[in-house]
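Only a single protein chain was left out; the remaining protein chains are all shown in position.
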Amino acid sequence: MIRIDGVSHRIGHAPILHDISTQLPQGRLTALIGPNGAGKSTLLRLIGRLEPLQQGRITVAGHDIATTPTDRLATVMAILGQQTAIASRLRLAELVAFGRWPHHKGRPGPADRAKVAQALEAFALAPLAHRFLDEVSGGQAQRAHIAMAVAQDTEWMLLDEPLNNLDMAHARGLMRRLRLMVDEGRSVGMVVHEINYAAAWADHVIAMKGGRVVAQGPADEVLTESLLSDLYDTPIHVGQHQGRPLVLHHC
Amino acid sequence: MDSGFAGAMTRPQTRLSRDALVLGAMALALAALSALWMFQGLGAGNRGFILGLRGGKLAALIAVAVAVGMSTVLFQTVAANRVLTPSIMGFDALYVLLQTGLVVVLGSAGFTGLPPAGKFLSEMAVMTALAGLLFGTLLLRGARDLPRMILTGVILGVLFRSISGFLGRILDPNEFAVVQSVSFASFNRVDVTLLPWAGAVTALAVALAWRLSPRLDVLALGRDPAVSLGLRHRATVLAVLALVAVLVSVSTALVGPVAFFGLIVAGLAHGLMRTARHAVLLPAAGLSAAILLVGGQWLFERLLGQAATLSVVVEFAGGLFFLYLLLRGRIR
Partner (left out) sequence: MRPLPALGLSVLALMLGSLTVGAAHIDLRAVFSDSQAMLVLLESRLPRTVAVALTGAALSVAGVLIQALVRNRFVGPDTSGTAEGAALGLLTITILWPASPLWLRMIAASVAAMATTALFLAVIRRLPVREVMLVPIAGLVLSGVLGSIVTFIGWQTDLMQYVGTWLMSGEFSGVISGRYELLWVAAIAAALAWFSADRFAILGLGDQVATGLGLSTATVMRLGLAVVSVVTAMVVTTVGMIPFVGLVVPNLVARIMGDNLRASLPVVALVGAALVLACDLAGRLVIRPYEIPAGLVLGILGALLFLWLLHRRPAHG
């Protein structure tokens, strides 16, 4: 479980998060949703110690992120921020192989190689393994980054808008794979922009707005018409499709 | 060089051996150039003296080359950017300012009277502390805003140079001459008395960089991925900056500031090697720098008889090469 207690955050003088306390349950796929500027990414980056914690306390599977050594945390959680270009000229396989670094610290063994090969296979990257990152499409690079996080093989995976750049088929493939990993006992927290991916795949939803958590709970309890219409300040209908909520925002 | 990430490759062996082959060829070329440098036109008389003279200069050139090449690669890694060199960001200007400051405080007599080794080592220590403080803050805070970080470095360089010039102006002419001699690069005026110390410091820095090299590979991914992989980002950045400061101190103390030389060398290393692994890149940068410097100095001093112009040619060629890289889109 990830526990967040009384976390506030500001960048310069601008307050981003106001006294947030919430939890991401163990063994579930948790989606963070909300309008632009709600503070979802900041919260995720704070959990993943990509930003220094200013106020409050966060524990990941019992490890306080403020006191646990960062290399220990890297074996407990993997976080993928919204990626920026990488300066080194790397092949896809080399990038994914870095996911094993927390485990071998520079001396990969056969087990590490197997995990990397698996991750490449899982994201259909094996044919591209020897291409350079700057020679593949944005979506392919994105999949390589996700594969790297998967190869890190941690109890928790935190993903900031991982569906960016992915086409429908690959987005769905990613969600299916995450679902599978959760069903096998891992836990996932992700910022989701397109709300129907949350509706279709998430177990648990945390809805944020203006730096506060406005709702949290099982997906079908949070994704209701009144709540979503308030959240996004626009009229939204929620239907049903194959037993899951389907959010309609056309017209 | 076994600690790599070639593990997932299906052809790790061929790639590794190709890079190793190129490195080997470079080492051979350097050895051949060094032999040429040492023994060309060696007359019968006074061999020992001439060999000693040439040997000292050769060692100095190689130490400078290794220092410049490695410091540039290290700095580019820490800044996650291929455009930057310690010199563009004002590292060597800071060192020159330090030296000028010393002249102002001690007077030219005091400055030249200091024991060279002690002076060099203490300057290096101050330089390391200052660079860590200044550029550490800049890099760690500036991660969000790269353009601003780079511009700040560039402007700091101008500021340091101007303050050095300013201090130079308020000195008397004798002291000004001392200041001027440390503010311009010259591969002829190598300070051989510093050589043992500079060599030892360089060797130590090389060993440390080698030990750090797997971590450098992770650092080069950029801050977020590196933190995510559990690298102690802050500590590593500061350690690398300290190494850069030490290496820049070595090269600046020996020959003065060299503007774009590091850029060519780092560009060559990245261009020649087919990997982003520092265990390969660092030796490649050091070797190509040494080949260029020893070869260039041989060409200009022995063949053209115009030793003074090597630094200008280096600047010119380095700048052109940089623009070429820029236009080819190899720099982001």
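We call the chains A and B, going by the order they appear; numbering starts again at 1 in every chain.
The rule is short, and it goes like this: contacts are C-beta pairs under 8 Å (C-beta built on N, C-alpha and C of every residue); 3 or more make two chains touch, one makes a residue touch a chain.
Keep in mind that what you see is a predicted model, and the values were worked out from it rather than measured.
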item	value
Selected residue (touches chain absent from view) among B:A117, B:L204 or B:L320	B:L320
Residue, one of B:A109, B:A125, B:I155 or B:A200, that touches the chain absent here	B:I155
Residue in contact with the excluded chain [from B:M38, B:L106 or B:I163]	B:I163
Where the unshown chain meets chain B, residue by residue	83, 88, 146-148, 150-152, 154-156, 158-159, 161-163, 165-166, 169-170, 259-260, 308-309, 312-313, 315-316, 319-320, 322-323, 326-329, 331-332
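Rule of thumb we're sticking to: only the chains that are shown with their structure count from here on.
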item	value
Centre distance in Å when chain A and chain B are each reduced to the mean of their C-alpha atoms	41
Complex contacts: residues of chain A adjacent to chain B	48-50, 69-75, 78-81, 83-91, 93-99, 101-102, 105-108, 112-113, 116-117, 120, 129-130, 148-149, 152
Chain A-facing residues of chain B, complex	2-11, 76, 80-82, 214-215, 217-218, 220-225, 227-233, 270, 275-276, 332
